[in-house]
Structure formats: C-alpha cells, structure tokens
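Starting off with a structure, shown below.
Excluded from the complex is one protein chain; the other protein chains are retained at their positions.
Chain nomenclature is as follows: A and B, assigned in order of appearance, with residue numbering initiated at 1 for each chain independently.
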Amino acid sequence: MSFALETVVRQAKLRIAIITANPVRKATLTGIVAGAGHCVISDVGAADIVISDETTAVPAHSSVIRLGETGDDIAAGVLSRNATTRQIVEAVRSGPGNMPHFGPGNISNAEVRDITAYVHSYIQHPINRGGFGLGGIGPVGEGFVGLLIGVGALMLVCFWIGDRT
Amino acid sequence: MIDQSVRWLDDRLGIAKGGRTMLDKIFPDHWSFMLGEIALYSFVVLIATGVFLSLYYIPSAHEVVYHGSYLPLRGQRVSEAYSSTVGLSFDVKSGLLIRQTHHWAADVFLGSIAVHMARIFFTGAFRKPRELNWIVGVTMLMLGIVNGFLGYSLPDDLVSGTGIRIAYSIIESVPLVGSYLGFFLFGGNYPGNGIIIPRFFLLHVLILPVIIGGLIAVHLGLLVKQKHTQFPGKGKTEDNVVGTPMFPTFIAKTTGFMFMTSAVLLLLGGLAQINPIWQFGQYEPYQISYAVQPDWYMGWLDGALRIMPSWEWVGWGHTLPLEVFLPAVVFPGLTFGFFWGWPHIEKRFTKDVATHNLLDRPRDRPKRTAFGAAMLMFYFMLFAASSTDVMANFFNVSLNVVLWTFRVIVFVIPIITYFVTYQICNEMRAAEGIGKRKRAMVVSRSDTGAYSTVTAEPRPGDDAHELDAIPVPTYINLTPEELETGPGVRRVMR
Partner (left out) sequence: MSDESTVQPTAPLPVAALDDPHQLPYAKHPGRAQAVAVVAMIIGILGCIGFGITYWVSDQTQWQAVTLGVGLLGLGFGVTAWGKYLMARGPFVEERHPFNSSDEEVKEMTAAITQRGGIVVARRKLLGGLFAIGSLAFGVVAAFPLIRSLGPKPGRALFVTNWRRNSQLVTVDGRPVHKNDLEVGGVLTVFPRGFAGSSPDQTILLRIEELGPEDPPLSLASPGRSDWTALGYVAYSKMCTHLGCPVGLYQEQTVELVCPCHQSIFNVLAGAVPEFGPAPRPLPQLPIKVQNGFLVAQDGYNQPIGPGFWERP
C-alpha cells in the first residue's frame, strides 16, 4: 500500500471522501478505508480527508491525498509479473475482469499485506536455487528441456561415437 | 600376475574359456545401437542418486513443523515427506544437485527408452529370435513410467498430490472393484489414512527397481546370447557380426559413454531447475494451482483425459464413468497390449517367420515405417494435448478452440503422417545412392577430339570400412620394444 494510504488507514476513525472516476478503484479504496474502521462519506466539505487520484478534479480541501498512477489494467499489471503493491491490493479487493472479489471479511487487511509481501518477494523474485527456472510452468517446460536438451545431447554423443554408414 | 589371477579363478569357476569368448564378443558400431545405453546409464545414475536421496527422505504423511532454512515455510505444519524433501533441497550439502539429477535422469531414462524402442521398431529388430527381448523391453517401459510417477509423487507437494488424487479416481472408475481397490490401496476414502506415501516409497525404491534391474539383466543376457543385430553392408551376413571387440575397445567406448551420460545429467541437475516443490507448497486435498501437468511420460494419458467427451454411463443402479475408464484404464491397457503383441501382429501381415539378424533400413519397409510414424504422432498429439491450458494462455486463444483443435488433430495428423511417411520412404528408395557423397564425372577429350567420361576416384573416407573383417586375433606377440612403440605410437630418439 502507498505510504499515504497506509498512514490514513492506521489513524483513528475519520470521515473520508473518496473521489475518483474509476469505479473499480472507488470500490477498492472504499473497501480498504471502510475495512479499517473509517466512515466513507460523499460530502467533500464535511470530510476530514479527501482521497483522490491524479486524473480526477477535486474541489479544494485542506487535506487531500492524491494517489499517483491510474493504471486501469490492474490485472495486466499483476500478470506481467511486476505488479506494484497498489495493483496487488486492488486486484485482490476489486477482482478485475474474471477474478473474484475478496473483501475484508474474506481476506483481512493483514492477509492482503502478507499476499503483497509474498508476491513482491517470492513470486517476482523466486528462489530458483536449482538453476534456470525454465519459465516456471512446471512439467511442460521440464519435458521440453529433458527431451530436447538431455536426450538430444546424448544422441549427438552417440552420433559422434558410432558409425554413420 | 594376470596369469595367476586368471588361473585362480579358472580353477574355481572354469571361466577361462567362456571369459575369452566374452572378451572377443563383437559389437556392431552403428550410432543408433547406442540409444539403449543412454537408458542403461541413466538407470545407473538413478540408482546412485536414488540411494543418496533415500538416506534423507522420510516417507511419512505425519505432520511436523518445518524448521529449515526456506523462510516462507518456517513454522508451517507440513508432512514429513514434504519437509524432508525441502530439507534435502536447502539444508543438505549437494542435496539439491542430487535430487534434480535424479529427476532429470528419470525424464531422460524414459525419453531414451522411447527413442531406443523406435529404433528397434523401425529397423525390425524385434523379429525372430528377438521377440522375447522386445517383450522384456516393453515391460521395462511400463514399469519405468509407473516408477517415475511414484517417484515424483513422493515429495507430497501440491502438483504431484493432485496427480495422486487423479490416480485414485481412475482406480475408483474401474467397474465392480474400483472403489474397493481404492480404499484398500489408500487405507480409506481419499486421501486415506496416510499410508499411501510409505507404500509408494516401498514400491519406488525396492520393488520396482529390483524388477526393472532383473529385467535389464535378462535384456542384456538375451542380447549377449543372441548377439546384436547389424545393418546389411559389406561383409555382413545373417551369420556373422562385424564390429569392435568387447575388450578393450567396446569397454573403453561404453565406459566413456557412461561418464558422459552422467555428466550431462549432472549438468542438467545443477543448471536447470526441475520440480521446485518449495514454490508449489505442500499438498492439501482442497487446494489447487495452474499448470498442473504430470511429468512428460504421463502426458499422453493426461491429454487423453482432457480431450475425452464427458460420456458417463448410468443405469440399473450403477455408474460406469467412461470419460475416465476409457482413456485412463482401457486405452493404456490396449496400448501396452498392442506394444507387447506387435511382433506377433506383424507376423500376421508379413507371414515372415524366418530368423533375422540383419536389420531393415526403415525406408525398405514403407508400410511399417509409415504405420510407426503415425502411431508416434498419435501419442505425441495426446502428449501435446496435456498442456491445453498452458497453450491457451501462451497463444492467447480460448480453451474451447484449443480443445476442439486437439480433438480433431489427434486423429487427422496421424493419418496424414502415414501417407506422407509412406511417400517419403518410397522416394528415398527410388533415389539411388541417396545420402552418399556423389562422385564426380571427369570428362576428358582425346587428341582426336573424342569425349570420354570416367568416374572420379572415391575420396578417402567415402568407403569408411575398406577393410574386410577378420576374426579377433588370439595372440599379438610383441617384444618389449614393440610393446612400447608399435602401431600408433612413435618414439623419437633424443
């Protein structure tokens, strides 16, 4: 989660307005903020803090938190294996495309933080102690390498040692 | 000293005469005759690495808390089988190298059996008197596939555990006795009482390796007794074998090959990651992930299961799940039955009951070659069909398209292969001297202006074996000086 959002979430109960044109983003942020115990309201004037993203015009307010990056393709970002924290959290909470929604009652904020940490460390930088990862798709890649390179190399050796008439 | 040892043994075992024959045994040299050796030496590597692994692996489904050095698992409750395998990979020196070499050796073992079997098939080496050896070989293929499945299921990880669930359901699908067999084998309703891991372990490290080892001994024994086949050529008849003697030449080449096979498997084992179970997590019967395929040699079964339509027969108070029973029980049964029976089946068509020690060139038997190629393609299509989900993802097409494509090509491509191969064989036979270097026609003009052509001399090496084969000499009497020098070694006086 971004530092600003994290700070907000940790504070005692506030009234927060979320202004964004992106309904998916709105749902995500509502989920996170409400899940942390705050009150999400629509009246900007009455809000303690306004959370917004860069492309949305927001009325003047003393305390505005602007979240950078409006990447709509949350799913694409996660799939591309360099998802940011925001993309992961949004993907979990708002379920882009065909992905299900996992609200706080299902996967708690602490669990989402664990998921994010795991994705950042062990998925994006997997421990490939055994050597080249071969695409990380399991037996399909292994079969290719075992047959083409393993059996192939040894057949070439046979070709060298033996007769070719 | 050698003389004394030989006498010592001969007085007790009478080995001198038979031993001499063994040392003089001739092995033909063609490269395709070495494919079986790849399998043999992969098996040796499997045994050597397997013994090491069995000193660390704990065959138990009992839950323990993981305390090793792979952080994400620390404090998790996992089975001892999984914990000990992760421990082997992270906390035993050279453990991961040996574990991966073992797994690569299994894949290469079965791959080399497949190419070896193809060579035997396409050259007709299974004909009389070698039908028995063919049957032994097919049996080893079957047992090897089973043993491979048992082996990669031992770590109790999420991917292989899913495979065990599928195996249980396949057993369950057998009519009349299926549910009983499943409960007996697993000790209860899936996942059973945990006994399946130790049972797999016992089968994998003792029972099946002993059987396969014994069959290898039979396989090689038959080969020694019946002598190896050879391609027809200069000086080669149905009644002789031309090649190199066992001692010292063949032993040198085959020992070197054993080292090289081990080297290739070790290099794969340390440079190419295989089965990284710490990334998959331990097996829980209610969890699953993406790209759950079996190892390559089970792929043909998985592909068959995926493309089979959902025909289940229900009637008279019973269910016969044909969508499981047909592709996973009947089909492999038919496959191995067909493989076992092939020498007999071919005899029905060719009416050929003569003894054959000379091999066919594949092109000289276009029907057999085309049929074999078509069958290979059929099993390859099924093997490819086991990666439908990976393909749909990779090529960005719908699962529907991939599935229906495979349902069609699994029959169409082998048929096309048959006709294409048949055609290629006939064309290769029609072209004389195909594959050989052509000799130049030298055109010369005489003084009177007449042209004449003469074929150029064969280049050195064109006729690789210009010499006639001779029997292995009994004595090579060399003086001490001749021993040091002699053919191939030159000493220069300083």
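By our rule, a contact is a pair of C-beta atoms (placed from the backbone, for glycine too) under 8 Å apart; a residue touches a chain by one contact, two chains touch by 3 or more.
Everything numeric here is computed off the predicted structure, so don't read it as measured data.
Trainee: Touching the hidden chain in the complete assembly: which of B:267, B:376 or B:428 does that?
Mentor: Of the listed residues, the one touching the omitted chain is B:267.
Trainee: If the hidden chain were put back, which of B:131, B:323 or B:364 would touch it?
Mentor: B:323
Trainee: Touching the left-out chain: which of B:64, B:223 or B:308?
Mentor: With B:64, B:223 or B:308 as choices, the missing chain is touched by B:308.
Trainee: Could you pull out which residues of subunit A are in touch with the chain that's been left out?
Mentor: That gives, for subunit A, the contact residues 31, 95, 97-103, 105-106, 129-131, 161.
Trainee: If the missing chain were put back, which residues of subunit B would it touch?
Mentor: Touch with the absent chain occurs at residues 3-4, 7, 24-26, 29, 93-94, 96-97, 100-101, 162, 165-166, 168-170, 172-180, 182-193, 195, 225-227, 235, 238-245, 248-253, 255-264, 266-267, 269-271, 284-290, 292, 302, 305-306, 308-312, 314, 317-321, 323-324, 357, 388-389, 399-400, 403, 465, 467, 469-478, 482, 486-490.
One rule holds in what follows: only the chains that are shown with their structure count from here on.
Trainee: Averaged over CA atoms, how far is the centre of subunit A from the centre of subunit B? Could you give it in whole Å?
Mentor: So the centroids are 43 Å from each other.
Trainee: So in the complex, the part of subunit B that touches subunit A is made up of which residues?
Mentor: Subunit B residues touching subunit A: 28-35, 37-38, 70, 72, 89-90, 96, 100, 104, 107-108, 111-112, 115, 159, 231, 233, 253, 256-257, 260-261, 264-265, 268, 270-276, 278-279, 291-296, 299, 387, 390, 464-465.
Trainee: Sort out for me which residues of subunit A touch subunit B in the complex.
Mentor: Counting only subunit A, the residues touching subunit B are 118, 122, 126-134, 136-140, 142-143, 145-147, 149-151, 153-155, 157-165.
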